[in-house]
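A single protein chain has been omitted; all remaining protein chains appear in their positions.
Up next is chain A:
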Amino acid sequence: MHEMSLCQGILDIIEERAAVDRFSRVTKVRLSIGALSHVDPKAIGFGFDVVTRDTVADGAVLEIDQPPGQAFCMACSSTVTIPTRGQPCPSCGSHQLMVVGGDELRVDELEVS
């Protein structure tokens, strides 16, 4: 359950921003968790509620964007969408794929007051 440490990381980012941008309450947190990242969005949702209790982000709504997995296929020289790692190129069936997107793990935006 490394999602818990990641939630702590999200809270660290929020608290750093709270000091810089001077807000006292976060109402919404927008994240990007790519389909090929090593993270289960549901576990993030659970961990986030626990980690943010009694903090500036207590009760904040979590909005998670899940960009699809993108890989460059060396066999057919094109960028393709793959659902998970280990899946073949949907065009040519090759496994010579290099992940180029959908592995992000990012705090995009905060709605604060």
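Some observations on this one:
Methods note: a residue touches a chain if its C-beta (ideal position, glycine included) is under 8 Å from a C-beta of that chain, and two chains touch if they have at least 3 such contacts; residues count from 1.
By definition in this document, contacts and distances are computed from a predicted model.
The chain that is not shown carries the UniProt protein name "Hydrogenase maturation factor HypB", picked from "Tetratricopeptide repeat-containing protein", "Hydrogenase maturation factor HypB", "Sugar ABC transporter permease" or "Glycosyltransferase, MGT family". From the options A:Leu6, A:Ala57 or A:Val80, the residue with contact to the chain not on display is A:Leu6. Where chain A meets the missing chain, the touching residues are 1-2, 5-6, 9-10, 12-13, 17, 21-25, 27, 31, 37-39, 74, 84-86, 88, 95-99, 104-113.
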